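I am attaching a structure below and will ask some questions about it afterwards.
Every protein chain except one is present and positioned as in the full complex.
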Amino acid sequence: MKVGKEEYDILIKESFEHILEVMFSEKDAGNKINTLPGLPQGEKREIAILIQLTDGVEGKIILTCSLTTANKIAKALYPDFYEETEDIDDQKQVFKDSLGELMNILAGKIAYHFQRKFGTTRITTPTIISGNKLKITVYDNNAINSVIQFDYGIVDIVLTLN
Amino acid sequence: MNQEVVTVGIGEYTVAQSPMILRTILGSCVAVILYDKINRIGGLAHVYLPSGKEYETNRESTITSHKFADILLPLMVEAILKENGNKRFFSAYLVGGASLFNTKPSSFMDIGKKNLDAVRRILNDMRINFLELEIGGNNGRKVHFYLKNGDIEVINLK
Partner (left out) sequence: MAKVLIVDDSKLIRNIIKDELEKNGHQIVGEAQDGRMAISMYKEKTPDLITMDITMDEMDGIEAITEIFKLNNKAKIIVVSALGQDEIINKAIDLGVMDFIIKPFEAERLLNSVKKAL
């Protein structure tokens, strides 16, 4: 199973544009998103959200970003309920609800995009990897990633395929 | 529903199903977590030493102690598969391998780094891709692994 980097970058960028327009109420979302060639030096990966894909596309989609970005995204999605907290459990639940849902939607878009090529894909609920000082690295020879920069920070979306 | 919490000790692995919680504390040891999210089964191995082969003194003796990564990890994988876990759905994670006692990273004393190298090599040999969550450094870590959904928490014990 192979997915080209260019196709993947376009898919992720367009997905984010749609999400930004609808969920973040950002007009002109297309001009507010950049695909970067890679994760910039010094950019932290302190939290990860993972969704397993099966049947059609088989593999995983993994979002990583810094805690700063995660907090900004959560605050933008959840303005009436968001409260910045240092409590690990509270933080985890906020991220799971906000970033987890973002990933759920992204996984749905990936599944939709590839349905003709690979068949119907099932997706799982999100898994969250969190802590107080994580430095996450993904080791996978079959992975492709797309690094998105937007107003809330930088997110890296990795697709690993079986 | 009560969630049973099991502590995984040094040189041990534990395989469990949802909704159990596995936890461990690490210094130079490395925790390897495997999770099949579809079947909601997985395991946590607490690797204490890198490779048993380095310690074999003669051809007749075989190191089978679970302390070694190259014994422990295949055993854990086998145990998960026996419980109907599916390797196709595995996510794998590494935590730990700290350099305690102020050893230099390249020092022969740096068991943390040796454990990490051994675990990486073994997972590569088993064709299991992985994420490294919190590795190296000089601090211990506390790890919680939730079999209900695969969530993992790593707390740096600075």
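Going in written order, the chains are labelled A and B, and every chain counts its residues from 1.
Quick note on the criterion: contacts are C-beta pairs under 8 Å (C-beta built on N, C-alpha and C of every residue); 3 or more make two chains touch, one makes a residue touch a chain.
Computed from a predicted structure; not experimentally measured.
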Residue, one of A:Val3, A:Ile19 or A:Val147, that touches the chain absent here: A:Ile19
Omitted-chain contact residue, chosen from A:Glu14, A:Glu58 or A:Asp97: A:Asp97
Of A:Thr35, A:Thr125, A:Gln149 or A:Asn162, the one touching the omitted chain in the full complex: A:Thr125
Residue ranges of chain A at the interface with the undisplayed chain: 18-19, 22-23, 56, 77-78, 80-81, 93, 97-98, 100-101, 104-105, 107-109, 111-112, 115, 120-121, 123-125
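Note that only the chains that are shown with their structure count from here on.
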Sites on chain B touched by chain A in the complex: 35, 37-38, 88-89, 91, 93, 120, 129-135, 149-156, 158
Sites on chain A touched by chain B in the complex: 48, 50, 52, 54, 58, 60, 62, 88, 92, 96, 124-143, 160, 162
